[in-house]
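Here's a slice of the assembly, chains where they normally sit.
Labels run A and B following the written order; every chain starts at residue 1.
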Amino acid sequence: MLDKIKDECGVFGIFDKDGHDIALLTYFALYAIQHRGQESAGIAVSNGNDIVYHKEMGLVPEVFTEESLKALKIGSIAIGHVRHSVKGKNFPQNTQPLVTKYKKGNMAFAHNGTLINAHIIREELEEKGAIFQTTTDSEVMANIIARSSDEGLEKALKIMLNSIKGSYALVIMTQDNLIGIRDPHGIRPLVLGKLKNSYVLASETCAFDAIGAEYIRDVRPGEIIIISKEGLKSIQTPVPLQSSFCIFEFVYFARTDSIVDGISVYEARRDAGRILARENPVDADIVVGVPDSGTTAALGYAEESGIPYREGLIKNRYVGRTFIKPTQAIREQSVRIKLNALSRLVRGKRIVLVDDSIVRGTTSKAIVELLRLAGAKEIHMRISSPPIKYPCFFGVDTPDRDELIGASSTVEEICEEIGADTLSYLSIDGLLRTVESSGCSFCLGCFNREYPMECEGRC
Amino acid sequence: MLDKIKDECGVFGIFDKDGHDIALLTYFALYAIQHRGQESAGIAVSNGNDIVYHKEMGLVPEVFTEESLKALKIGSIAIGHVRHSVKGKNFPQNTQPLVTKYKKGNMAFAHNGTLINAHIIREELEEKGAIFQTTTDSEVMANIIARSSDEGLEKALKIMLNSIKGSYALVIMTQDNLIGIRDPHGIRPLVLGKLKNSYVLASETCAFDAIGAEYIRDVRPGEIIIISKEGLKSIQTPVPLQSSFCIFEFVYFARTDSIVDGISVYEARRDAGRILARENPVDADIVVGVPDSGTTAALGYAEESGIPYREGLIKNRYVGRTFIKPTQAIREQSVRIKLNALSRLVRGKRIVLVDDSIVRGTTSKAIVELLRLAGAKEIHMRISSPPIKYPCFFGVDTPDRDELIGASSTVEEICEEIGADTLSYLSIDGLLRTVESSGCSFCLGCFNREYPMECEGRC
């Protein structure tokens, strides 16, 4: 309902050696990464021979019942997936994990990311007689592996990596193996953990926390991890000089309590607020964060500036996905149902209003109006990331360029459009400083159009 | 709920030239052939470029809503499918039509039948790198066509026919063509019709009646019919000397009001009753049919024998698929909920009880008991087909041999088991006489183990 760009998926995998109820653990883990995709969810489990799965459109608690989880209580390897699709690709057949049978047995795929050459490989595969039943990248990858499977699993995975270009954090399950792969640029996140003697893989560490697993490390860019009865094997494939981790994971996608590429998301966001305060100071009475995405940066801003933090906006915790279809009348009201301004705190006050980003500007405008009605004297909007000017082609659902207010308007114009007194964004340098301790390099494409690779003429 | 062997699918297709709402027409047609499969239903529509589809587990009126039918109102070719699966293969991914993208565009499959060499072709295709996402024969056929598509559509279809063995009535849709194919033995039915200027294909003529279409003729064994903007083209592929049409379509599967292979199902059933009366006369007061499957033969028996027909068994017309899960207590009660004996008619009477077949014997036993409780003096069971002794491998869901009462017991033993006073079956010759005007040959495998082809060691 709010005006955000959306991550496209979350993945999870477990190779059990302790007799856990792995369907239930996967359910808990998917619940923890539900924020990465709310359109569909699925779990596939291998018992060594067959792969059984359940996947449907809907939120994790809607898709799975006690009964469906019980039916999955059959094996020792499981993978799970939550999905958000790019506009218009929200088809039932695209739900994941994708489960296929091939020469060597069964195989299931859970993918977070976007291949930019999928259409080319598809055509090549079709040329060789392949048929496709979904529009997912997973189906493309499954075909490549199947065609190379005589070479052995490791070789087949390498052949696949050589073919595909784009972003991917992959969790693959064969009858006997759990596989984790991250693209050579390390664009999308994937972490490795352990629960007693059982290895786990997930998009974010918060999934590990949900099941009591321990975070070991991030899967490295270009790394293939194969977990089997024999243990864990890591294969490092060639990578570019610099990685290009998606910096927006720190800005908005990842959960505040996750550790991503060795960096605490919480700390990165708090630091963004601090640097924002240094870069864009303002004389004001209180700092207010837009819940939930702006809260942490607002706390950082308050700390750094010495201006007190106040809960000037209260969120209705019952607003969820189930909602009457927004007619125009309701759309206008929708921010008001989701958020309320705390008049006692904001009346007559000069407010620093902190949010993580502005996409179309509609929500920001509504919030500014809400605060004005509640009596705010001045509203100084501060955004804890740079203006989003360009679309993403690597696993993120950004609106068309003409809807991106940062693409067409100057900061002054945006300020006027949303009705704030002043508006400032964090600089790119400032943002990079929040994650510098990682030692990684980052993709900043949505801010500066510098993508990690040629995007086939689309960039 | 009742003890029957089940047909495995029904198919339908339309190539529209009149601006019909073809999604709605397909819905009506599927409704008419719902008896051929109650597990899932689906409709796919082509608009010349894309194929849009909706398919789900459930009955036709459960799967389709006004909204889902409206979303399919986009094109001029449509195919539809209702499915019953063999035991244990009742998976969501196996719903049809199977819609795939291949080298030449999009393609959708609706199949009634069973390929007996599908597993072999699967292995060959997997060997060449194919992946499979379902356990359907359609996916196998789609792969063959895709791999031969450079040869052109007609050649590719012929290549496919050369590869596959078994029973099939196929309705295939490409972006531009509607295709109907019947296996060389003509095992499963497929009829051709016309609605104004638009061609239609269906498993049975009752689908034509439901939409006001006219029956033209049966698709011939081994015939490929390709309907395009240019009109209808028929290709006759080689066929064996004798066809092997499934005679059980006349016994039970087809709707009484259908014309199949030029023969009225109604007449065949009535004649079966007549011949049964001649072959197995009995001195009795009334003839009672088991509704609905035994009614027509019972009327024939009554006519021939001169013994009056009476509605001694009444069916509860509200008993459907939605029913609380049958615990043992309920299972015993289930015949009683479905049927009731009309005591006034049966009390003190010597009854000829006519049904179309006996599978496990459980339902027959319960009905005999019901009639005894209602006061029947004698019960002479007459079955309008021969004893089912062997499984079917050609598109019919028969129970395991050890559950088939006809496989292990003599007629006398069955009579004792079900508690009837006497029991007789129609002879194979008698059954053949009911369909002799068709000029066809028939598969009698379930009665005499003479199958139309070698069944890979399974027979």
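The rule we apply is simple: a residue touches a chain if its C-beta (ideal position, glycine included) is under 8 Å from a C-beta of that chain, and two chains touch if they have at least 3 such contacts.
Only a predicted model underlies this, so the values are computations on that prediction, with no experimental measurement involved.
Fill in the total copies of the single sequence across the complete complex, 2 being in place.
Spelled out: 2 chains shown, and the full complex contains 4 copies.
As a convention for this text, only the chains that are shown with their structure count from here on.
Compute the distance, rounded to whole Å, between the mean C-alpha positions of subunit A and subunit B.
Going by mean C-alpha positions, subunit A sits 49 Å from subunit B.
Within their complex, state which residues of subunit B touch subunit A.
Residues 93, 98-103, 107, 126-133, 139, 142-143, 146-149.
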